[in-house]
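Every protein chain of the complex appears in place save one, which is left out.
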Amino acid sequence: QDLEDQLVIATTGGLMGNALNKYFYEPFGKAKDVEVVPVAIEVPDQWARAEAMMRTGNVEFDIVTATGPDLVARTNMLEKIDCSQLPNVQKYAVPDACTPYGVARTTGGMLLTYNTEAFKGKAPKTWSDFWDVKQFPGPRGLPDTGDRDWWVPVAALLADGVKPEQLFPLDLDRAYKKLDEIRPHVAVWWKTGDQVQQIMRSRDVVMTMSYSGRSLAIIKEGVPAAMSWEGAIRDTGYMSILKGAPDKKAAMAYLDYFYASTDTHVPFMRDVQYATASKSAIELMKPEERDLYATSPANYEKLVKPDFEWIGAHRDELRQRWTAWLTR
Amino acid sequence: MNVNYPSDKVQAAGAAVRIRRLEKRFQSVIAVDGVDIDVSAGEFLALLGPSGSGKTTILMSVAGFEFPTSGSISVGTEDLTYVPANKRNLGMVFQNYTLFPHMSVLDNVAFPLKMRGVPKAERYARAEEALATVRLAGYGSRHPNQLSGGQQQRVALARAIVYRPRVLLMDEPLSALDKNLREEMQLEIKRLHAELGITVIFVTHDQSEALTMADRVAVLKDGRIQQIGPSRELYERPANLFTAGFIGEMNFINVTAEGSGGNISVLLPSGERWQLPASAAVEPLTGCQKAVLAVRPERLQLGDAHNGFTFRVKVDDVVYAGSASLLIGTLPDSTEIRARLPGASDLSALALGSTAVFTIPKEAILLYPGAAQ
Amino acid sequence: MNVNYPSDKVQAAGAAVRIRRLEKRFQSVIAVDGVDIDVSAGEFLALLGPSGSGKTTILMSVAGFEFPTSGSISVGTEDLTYVPANKRNLGMVFQNYTLFPHMSVLDNVAFPLKMRGVPKAERYARAEEALATVRLAGYGSRHPNQLSGGQQQRVALARAIVYRPRVLLMDEPLSALDKNLREEMQLEIKRLHAELGITVIFVTHDQSEALTMADRVAVLKDGRIQQIGPSRELYERPANLFTAGFIGEMNFINVTAEGSGGNISVLLPSGERWQLPASAAVEPLTGCQKAVLAVRPERLQLGDAHNGFTFRVKVDDVVYAGSASLLIGTLPDSTEIRARLPGASDLSALALGSTAVFTIPKEAILLYPGAAQ
Amino acid sequence: MTTATRSRFWHSDGRRLSGLATLLLLLPFFAIIAFVFIYPLAQLLFISFFEPKPTLDNYARVVANPVYTRVLLRTLWTAMLVTGLSVILGFPVAYYMSRVRGALAALVGVCVILPLWSSVLVRTAAWSFLFQREGLINSALMAVGVTSEPIKLLYTQGAVVIAMTHVLLPFMILPIYGTLRSIPNDYMRAAAVLGATRLRTFTEVILPLSMSGVASGSLLVFLTALGFFITPALLGSPQELMVATLVSQQIREVLDWPFASALVGVLTLFVTLLALIFSKTLRFDRLMGAQT
């Protein structure tokens, strides 16, 4: 196969970047004689760069990280992916892993995480508990990053008693009315995964919405924290190919390679605390370990499945509403 | 000698200043080394000395900006040695005017009254009055940078006297002005002193300024007083070689002197022998000793005037200087001699290299023990 | 009058400087307004004038640091009007020494030679020699900040003459020095001038410095030459009222004058009438007109000396000034009159407020058309 | 004789450089500023006026939407708070610096300048650590008994203002120090001898004379604060959103570059206007007075 010499992949840095490098980039590079160049970059910066690349016609990235709504809202910047060209994905990944604009990489949940020492044995479970400052007093954390403009309203609607399956289309008026209640108790609007870990460690908050992987990391670290999968929002990171990517063939090859080996997915999942879409890999784990991941059947069924079409179509409205409310 | 102003007026306003065993060290430097000065009420005293002689340090100690290492300072009956400057109630004029640039002239002059809580209307009235005293009535609304150097110094003077302090201190107040302005201001300050009867201590390193302005002059060197006395005394009978050389011009001739009875006999380098009256010796002479004969250039008369000693000088240079001409010459032993001859003199005979005859009046000669370098 | 040095030596080293119709404007300011000066080879010319009169601008034009708006400057036979400063080969001494602080004294003096590519050994030898000329042999290894002001100015002088320029320019080189040092340096510079035969143009605003040092003085005001001539001429017969007032002290009395034949008759404010010789009038008088009678304070003699006109003065102040005393008084019409009396005079009769009689020698009187303010 | 007036462009008029030499020496400066500063900003402005089509809509949005006007006003307010706090903290330090001599002066000087020499990132991170709920400040406050519960410090306007002040303080201190040092000592002495207490000397003489330093320091701090990014981003909560962060959001997340450019345009226009109006006040030559 005649691949390009290099492949530029934009991923968030830190733990995720290191693990990807170890389990996928290096082996792929060796196997296909392609130099993989990882670019550690926050998702928003990645899109800003991509925008500039589109404007100047000088595209540097091949593979970028996209979230669900991006696959709907940013199709003008993405290459269409022909899933039939990715036999390994077809073979080893869960059925909906390949979409027209992205291949699922990792799945986690935006879930409630709390300090186990804060409430004298009581344990909050649902978003209603998050809103219940009488029973569970103390400062809260909520995200102000990534897809918070729908994550947080979704949590608010759940707290207000909306059934998960009736969430979409989102009733934003109701959501923000509910949000007004919790607002005074939010001490931190966190911006990065590392920050959400820090505020849990430093007890700047007693309860927060968090990436499941980050929560898992601090629990393993020994911080007295626990997470609840009740009402967690599914958060899948996709690998997409930027329009005009210089190394498109290598990119496609990598997407396929990612799912080629089930064996590497298990230690990878243990390292990054997120599940991949490899259906064969999760089956290799013991049940109790499996339950730490979003894709374990028990958890997966509790996850709120967002309607990306709706979200993608209402992106501007969501964001305007959020900014207007938050900066008030 | 200065003309004396009616003494009752003088006594009224000024205060006496007593400086006792004043000493001030800066680390290893002894800036002032045991100075005693009594300034009587209404007196105008000049502190004169070369750079670094301690003039400013003494004045600053009186003003309260330096606290002495030891010794005391009192004004009138009060011991002020360690009183802060702003409680001393003395007037002070600085070299560079120090008018506050952000205030009008009137506000500058009214400033000390404001500090003393004088109500607005009164303080402006009094400030106007002080401006009139320095002949700047009507300049109140200007800003300092719209005035000439001399005018600025007048405003500084007005500001220093507006609260009628009993003592006025000035640290080289005129040295930034050019010659004509300086001479005008010298007279102005003297006039003010006479009018107000204030006690003035005036620092300068310009000896003619000190002589012109002061009732008495204190000559300083290395933090010590060399001589203190009225101008005429200092000029006409300086107490030691330093003062003699520092104030005015002076010719020095090394001689050997022998005192006997009412007369002194001096042996000049030329081998000549002059008999001087005993009064010529500023300090008593004993037996036969090395001495310096001193005489002012303006006391030398061209030609044999029959009223003193004559001697011959080789003419090295004649410098025209308007109101006088300066002749520079040498004695046979190459001692340099200067003579200042009135402007209208006929100098046509004094060709370069020729020899001229001069006469020194007997009473113009002073004799000091020691040797000139 | 200055003594003339042997003229052959002078001619050898200096160059003539010709300044023609020099004009320099800074935007709207006319700093120099059509000045013509001829400085002959080896001459010492002083530019004298009040602040802002254009002295520095003229000197800088000669040095090449200002290019004139119009007019020309030549040295010797060369037109230098627009030649860059570094190609003019003139010596220059600035007011504030401008010794390069990071170089030793010897390197400072050797600097111009280095610029001319003189080999190291030779340039140090010549620099040592120049230092010896200004009597600073042995100071070469010091740094400028280890020298006194006078010594620094000598080094600056050595640096300016080491490459034997034919013209030496100096802009108030002595004004930062104190009086004694200044007088010493004045003689030093004159000595150097005589020794080297160099042409010197010397800027000063101190008239006594100009009179003492220069062969000729050019008096400037508002960018124009008021008078140019030898010191004695300037002092004894100033060409106009400005020069008369600016150089030395002068008493001015407003009179009405009427010239007729060889005599002039002036009517004094007191009503007296004096008959003056025609030579008293500096400019010819026509008919009956307002005029100013001018006389120097040192020409007034106390008492009736029978050799001139006598008049009465009310004594306002007598100021002792060492070598002389200054009497300040007023005529009946309140014109101020000053008299400078020799130091040894007996002034005991001059009580404040009393009236004194003075004599003016006939030949001491000058008469100018116009009126004093 | 030469009387033709010579062009001062081609020829030095003696002491000063010729116009040509001046230009040649300035050329690299103007070139790099033109290409690496003016041009890129101009390009952004171009986008703001011409995308999607020639329009003023982007600017209209800045003014019309209360969210954005609120952010602009909050930015102004924060910059003013920072400026005020800088004056209050900085003036006495500048004053003290201008009085002390010797080793003490060197110590104070180093303390003032050191922040200029150390990473804004690191300093901001340090503040976030100090401001934590169980951070040093809260521990200290609780130990002293000022409070029994930890107070919320981090992600507040207070945190942003304090940390920004910390970053900008040297820009306030140095110009004030510069003016204070240029006031001759004799003015203080003159005031004292005329009867002013130290306080009166300060209020009547020193303060008015140092106002030009305060003005240039304030303007510099204020203008710089308007564009601050790192500190509000790391220490502030969304309620403290400032213009630069909004710009960054529009650029990084919303990808609405025309609008972000319009925001930059408004900010740049405002800042340039202020700088032009006060260009007389801005004595930047004094800024680095303490450095040399």
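Letters A, B, C and D mark the chains in the order given here, with residues in each chain numbered from 1 onward.
The working rule: a residue touches a chain if its C-beta (ideal position, glycine included) is under 8 Å from a C-beta of that chain, and two chains touch if they have at least 3 such contacts.
Following the convention adopted for this analysis, contacts and distances are computed from a predicted model.
> Looking at UniProt, which of "Hydrogenase maturation factor", "Mannopine transport system permease protein", "Dihydroorotate dehydrogenase B (NAD(+)), electron transfer subunit" or "ABC transmembrane type-1 domain-containing protein" names the chain that isn't shown?
The chain we cannot see is, by its UniProt record, "Mannopine transport system permease protein".
> Of the residues A:8, A:225, A:304 or A:318, which one touches the chain left out of the display?
A:8
> Check the options C:14, C:71, C:91 or C:223 and report the residue that touches the missing chain.
Spelled out, the listed residue whose C-beta touches the missing chain is C:91.
> If the missing chain were put back, which residues of chain D would it touch?
The list for chain D reads 8, 12, 15-19, 21-23, 25-26, 28-30, 32-33, 35-41, 43-44, 89-90, 92-93, 95-96, 106, 108-123, 125-127, 129-130, 135-136, 166, 169, 198-199, 220, 223-224, 226-230, 234, 243-244, 247-248, 251, 257, 260, 264, 267-268, 271-272, 275-276, 279, 282, 284-289, 291-292.
> Extract the touching residues of chain C with respect to the undisplayed chain.
63-65, 84-92, 94, 96, 98, 100-102, 111-112, 115-116, 156, 159-160, 163, 169
> If you put the missing chain back, which residues of chain A would it touch?
Within chain A, the residues touching the omitted chain are 8, 12-15, 37, 39-40, 42, 45, 48-49, 52-53, 55-58, 60-61, 191-195, 197-198, 201, 221.
In this section, only the chains that are shown with their structure count from here on.
> Please tell me the distance, in whole Å, between the geometric centres of chain B and chain D computed from their C-alpha atoms.
A distance of 54 Å separates the two centres.
> Distance-wise, how many Å sit between the C-alpha centres of chain A and chain C, to the nearest whole number?
92
> Compute the distance, rounded to whole Å, between the mean C-alpha positions of chain A and chain D.
39
> Any idea which chain D residues touch chain A in the complex?
Interface residues on chain D, with respect to chain A: 66-67, 70-71, 74, 132-135, 152, 154-155, 233, 237-239, 241, 249, 251-255, 257.
> Under the touch definition given earlier, write down the residues of chain A that touch chain D in their complex.
By the definition above, chain A touches chain D via 42, 44-45, 47-48, 51, 55, 139, 144, 187-189, 191, 202-204, 319-320, 323-324, 326-328.
> State the interface residues of chain B toward chain C in the complex, per the touch definition above.
Listed in rising order, the residues are 1-5, 51, 178-179, 187, 190, 205-208, 211-213, 231-232, 235, 247-249, 296, 298-299, 315, 317-324, 326, 328, 340, 342-344, 347, 351-352, 364.
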